[in-house]
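Handing you this structure, nothing more for now.
Of the protein chains in this complex, all but one are displayed in their positions.
Entry: chain A
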């Protein structure tokens, strides 16, 4: 609803005069403004602080508390003001929404308190302006997460019906849930530490015996170390198998990083068992033992920090990649230069460009081992340039990378957030927009229903019950849209109907115009008659007499369709039963179909005079009136009682 620009509605309606000379059909009657109130000041007393505003300001948004009659509940007779027992500070921004059309979120306000106020006054938070919307959503999400954290602690309670497998999995994932889990957690951690220390100590040279040279402990106490290794691997294997058994989705578990680390940690031992002590493969075997160091990564299950580090490295990968790339470029450049500069000198260590890589790296990272030194003057000059640029190339990007990483990380989060919010917001705005368009179509149906009831003399109360009471503003807006329909002789329909009509136009044309159509087209006649009827509430002069005509048509509708006179039902009749009529309507050209006979003189039928011009969709008054008031579905050959349905 264009409530935000409600103040301009009189202008839009006045400008509609521009359509009048172009229109060929008469216009509908404008809704009367019965309550011709002067614009008055309303006093809103919110917990003692008085706000004053014009009544029309509040009326701009009729679906909120202050804009509708809901505020009458808060009216205080003695002091002639509306009293609300709410927070006056939050009320300021709500009242500003009515005044300016934009809702702002005050940053000092608590998010849940503000939400409550909005809900109380019937304002949906999505209207918050772009300037404040992001902040609002962020705070709301934070709040939600905080509440969620509180909830999650309660979530770890044991659910009643968990089988053994689920209990085990829960124990593995959250060690704090039970004592057993905690014990298991610490035991595995202990054994990981033991295993790592064993690997390290294995290579330390132990004390010497007189006859043998220094040998590492591993070779001296082979058996002891072997037992230790076996024990650790046993524990790890058992742990892995238990996790595999308890995992809810085994395939997913096997693909996860942690399980791969587990496998890599214990595999060398088994491979070592399988392989014989062959000279050839023992080299490979030694390499495999390197992989035992990966057991240290098992600690990441125990440490949150390691996991975060891994995640952040992963997310910062592109920046690190770029750093690496630029470093590689610099290294290659300088290595090439140094090689050619030092080519001349004798006994130069710079034997090839790849050999110079080592020098470049050592120099650029300001390590300077001194195992490769340039001897020529040119080499020394370029060497110094290399080390200077090394400082720049390495030292500068690192803090930039760090801060870049932190900024990009937060920004990414925010960008994704904003994108998700935007989509949702746009979807909601689109829905409300289509809602406003649909509101008009709904109103048409309700209006028709209303008129039907009116004419069949139902009680006023029943009538009121069936129609939603719409504000004057809405009725004026609908009247404006109705005038546009009349000007262009087309109607607004909703998406569904449009799709259906489009489908029907695709269907092949109806082959013949035999009289057999006419009986089927009686319902087309019905809808034409009905549609014609809808044009009726226009000319005030012919108002009393037209009641007769439509009444006859109505009785026709009643008898014909046999359905209750609901717009939707007969509309669907139009679309279901007679797809012919749909097709016929969409096809070009004129087709004569049968009609409902009206025993009323042509002058009194609606729109009797609006006949000039082709775009007509109304029943022409029958030149000859059959005496019987019943439905006559006469064939087109009869000539009389024709409804011209010209397609547009």
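Assume contacts are C-beta pairs under 8 Å (C-beta built on N, C-alpha and C of every residue); 3 or more make two chains touch, one makes a residue touch a chain; residues count from 1.
Following the convention adopted for this analysis, contacts and distances are computed from a predicted model.
Asks: What is the missing chain called in its UniProt entry, if the choices are "ATP synthase subunit a", "Transcription factor IIIB 50 kDa subunit", "Kv channel-interacting protein 4" or "Large ribosomal subunit protein uL30m"?
Replies: From the choices "ATP synthase subunit a", "Transcription factor IIIB 50 kDa subunit", "Kv channel-interacting protein 4" or "Large ribosomal subunit protein uL30m", the unshown chain carries the UniProt name "Kv channel-interacting protein 4".
Asks: Which candidate, A:32, A:80 or A:108, sits in contact with the chain we can't see?
Replies: Touching the chain that is not displayed is residue A:32.
Asks: Give the residue, chosen from A:43, A:271, A:361 or A:481, that touches the chain omitted from the document.
Replies: Hidden-chain contact among the options goes to A:481.
Asks: Out of A:17, A:41, A:223 or A:274, which touches the unshown chain?
Replies: Hidden-chain contact among the options goes to A:17.
Asks: At which residues does chain A meet the chain that is not included here?
Replies: The list for chain A reads 2, 4-5, 7-27, 29-30, 32-33, 38-39, 54, 56, 99-101, 433-434, 436-437, 477, 480-481, 483-485, 487-488, 490-495, 497-498, 501-502, 505, 539, 585-586, 609-610, 612-615, 647-648.
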